[in-house]
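I'd like to ask some things about the structure below.
What you see is the complex with one protein chain gone and the rest in place.
Let's turn to subunit A:
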Amino acid sequence: MAGSQWELPPELCCRPMAFVALTGLDVVYNAVHRAIWDAFCANRRADRVPISFKVLPGDHEYPKCRTKRTSYEWYIPKGILKTGWMNKHLNLVPALVVLFYELDWDDPQWKEKQSECATKVEIVRTSLQGRNTKVAVVLIQKKTPLPPGEDLVASERAATLCNACDLSGKSLFVLPHTDHLVGYIIRLENAFYEHAQTYYYTEIRRVKSHKEFLNKTTHQLLFVRHQFKIAFFSELKQDTQNALKYYRTAYSLVHELRAHETNMLEIKTMAGFINYKICRLCFQHNTPLDAIAQFRKHIDLCKKKIGSAELAFEHAAWMSKQFQSFGELFDEAIKLGLTAIQTQNPGFYYQQAACYSQDRKQLSQQLCQAGATSPSSEPWDTQTGGLDFYGQRPWRQGHQSIMIHLLLSNIDLTRILKTEMCLCLSLPQQELIIALLSNAVAQFKKYKCPRMKSHLMVQMGEEYYYAKDYTKALKLLDYVMCDYRTERWWGLLTAILTTALRCAYLMASVKDYIIYCMELLGRASTLKEEHKLRIENNLIQVLMNEVPDAEPECDASSDGAARSLWNDRMALAASNELTIEVQDYIPFIQCKAKFQCPSFHVDQPIQLQVFLRADCPHPVSFNKLAVSLSNQEYNQWCVVESAGQECMSLLPGKTKCHNFSFVAKTEDVGKKIELTGMELMLGSDSGRCVFLSWRGAGGDAASTHEALQASRSSRRWGREVEARQELDWDSLTMQHSTMIISRVPKISVQLSHRPPALNNEMYCINLTVQSQEGVVAKGVKLTAGLKPGQDANLGQTTHVSLDGSKVCDDTAPALLPDVPLGDLKPGEKLERCVYVNCVSTGSRVFLFHVAYSIDTTVEGRQIVCKCHKVEKVIIILLTVSTNTPQLQSQLQEVVLQTDECASECFCLRCPALANSNNTVATGQYLISWRRKSSSANSPLIQTVVTLPHVILESVPLYIHAELPSYGRVRESLSVRYHIENRTSLVQEVEMAVEPSDAFMFSGLKQVRLRILPGSEQQMLYNYYPLMAGYQTLPQLNISLPRCLTTNTHTLRRFLPQRIFVKVTASLLSACVNIF
């Protein structure tokens, strides 16, 4: 019972192809024959017919055919399927034997050659005695044959040759050895393929014909055997649909067999084979769901067929193999283009296979432990080879008939068990399990199942642990631990850590051992208190450079080895210092640090707090705590060390706080100080030093989530948390950096100005600086001007100057940097004026920045502080619009208050139209002004306003209407139009009045008249309003028939368009009466 017992035989797993034997070819010494053979076997792509060729000598002995049984009456089959049968039909018994013979039609020795050929055919026939195998002859010829029917000699000789060899005409072929060899070969092989198909067809018929002789009581096994054979021949015939059908029948027949302990193995083996074939064909037919359904059925049927309870291990191994081979089939189908999904992929089958293998391993280990004590004198029988039937015991071959032994004898059992024990000792099954698991891992990785993958990797790790390959085990476990940690599955993490701790113990890997101990003692561990106590004791022993106690569940033999390893480790004095980065774990000592403020003034000492907390059951002591900061010069102030024999200790569940304070350097003003790490030293120099190190401000893999939870609950119970003064660890926030900022200045800076500022003005801003320092403020400097970072255009339109006596030009800067103001004594006051000139309107932000330095002491240290005081002011600019012409202005010496507006009027006379260009520029308007409050010697500011262009038009007539301001309904309303001729020519005018709905009117409706130069005509109309409200007057159309250039529309502009019509007084009183 070798491990390969469960491997499926290769002849089962291959694709069956028709077997054709070629004889009469001398492929070693004859080049022509060699070329022919190469053409047959080279380049067998999918488009060529599926045949497996073999070259055999002409006198090859084919397997003998047993004499055909005439009656099955007394025949009792000994098993289901013979082990050699499939191989026999794949590789030994050909469907067709082809004899190659060199013979041309016009060969001079035709007669002799013909008889030689006939003899060779006869030899082949004899060795195939009793088989249905066909024989064919191929004549290798040097000449290209003529088209059929033209060569009379050829057809005659072919007929005689067929006669002599007892061949049908269809079995004689000619192979001219010319250029087109491959083409001829392909035609030949198609012909061979047809012959082979016929052969397998007759074989199927032959097997089917046995059926009538069988009876259901004694020949049950034969029913299965025959169906299997038919199916297999169908496959050889490439008739996969029928093959599938027969395999399915065979499968149901197998399960109809009467099963008992002695033949259980055989039934399962055959069921497995047939199931494999069915699944394979289903995948080949691209019906994967059928394959899966068949496999499920198979498993459900066979799951419970364990047989004898002692043989459970054998069943588990068989189940494992079933799953594995299905997984492989599935995987292969995927490689050929099938798509699988997350919940249905080969990984599940590999996983299940591994699972059964693990069962098997456990079962056989139990057997070995039991068997080690049971005395057995019987020597183990090494004879294993040469089984006659699949799935039978080597020592009970052929006795599987249903008539004998329904139960396994004790001898059988001991034999099986002894074999298993030897196997178990010689071949560890971990390798198989690990291989299966890693196959499954690869699949789950492909189908997006990260958690399944992690789970399988844990199992792999455990298998490596059992196989005593601790390094690999740790590597795998370490890899997945992180996933479980981030997902916060503490129960699973603890289980993995426990295994890992055992590995670390057995390897005597000190660092790993300490890490796993720390995490198992931490708050994420779900271990019971007593285990934690034990682990902590072990940890303390390791810190004291002693050998820890063995982990439970380690077997005694490996424990001994581990112990000596530990002793070796302990003897090595050199490597007793270890640094462990604990940030990514959840260690049993937690550490958080915070600067008390997010920023400190340089003249204040910086306060730093480090909180420590232990989660283990015993108090834990440490010897040193050191904090490192981004500027290493401060590190010396942040160390606390145990003095002499005294240790600092942490009580379980209590928070301990260490305060540090130090003074920042003045160079660091404006810089950030960051916590880069913290180190806690456990153990001592005499034993083993372990430095636990945290990066940044501490915390670990779980603390962010805890802080989040704490903040959620404190938001709800905010008041209570405030009331309860005790420190809540989870809600402790870390502050990992602090800013060092300059000292608070003790000077006052005041600005006074009178908004609004005006365009172009030299706007004065008065600055008062007063010192409130106790000592002299040295080197006071002022920076004043436009605040940088505003709109870029503002920089060009704004100018700042200290000199207010003249208007500054474009060269003046927008910002005056570092204007020295000298020293300031305590209490002294200093004033300055800054002038701002803006060319465009809009608001601006100005910045006034006073800096100085001062000597001061902090905690006895002399430092020079630089102080800054910043003031900002926003100035809104306005424009001033007033007019000053060359003439005497009405606005001269006028004073305008804020929000006041002055306007001015001038009459302009336009010159005679000089050219066709009828627009005229009206010039510029210039104002000189000054703020009322400013002194008389401050400069006058000039503001220029460009006046608009005016369009000129000449009109020969001037019309104006004379009408009352309103009319009344149904009361006459007289309107007089005056028409003036202002030219020196007589003007002919046509006038017409258009009717209107709102008015009746009397007067000239249409008239033509002449107006002398300088004279005027009057037209009188009486309008009679019909409706009230604003009404459009009847339109007066005027045209000048002599002067067509004038637009009548310009004339219309002179006339009123509408008039307001009131209601009649009588009507109004009537309305009042009604209502």
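In this section, a contact is a pair of C-beta atoms (placed from the backbone, for glycine too) under 8 Å apart; a residue touches a chain by one contact, two chains touch by 3 or more; residues count from 1.
Note that contacts and distances are computed from a predicted model.
The chain that is not shown carries the UniProt protein name "Trafficking protein particle complex subunit 2-like protein", picked from "Trafficking protein particle complex subunit 2-like protein", "Serine/threonine-protein phosphatase", "Tax1-binding protein 3" or "NADH-ubiquinone oxidoreductase chain 5". The chain not shown here is touched by just one of A:Asn215, A:Gln342 or A:Thr922, and that residue is A:Gln342. For the options A:Ser171, A:Gln352 or A:Asn439, the residue in contact with the chain missing from this view is A:Gln352.
Annotation: of A:Arg15, A:Lys448, A:Lys778 or A:Arg1058, A:Lys448 touches the absent chain (contact as defined above). The chain not shown here touches subunit A at positions 299, 342-343, 348, 352, 355, 448-452, 455, 458, 487-489, 491-492, 495, 705, 708-709, 712-713, 716.
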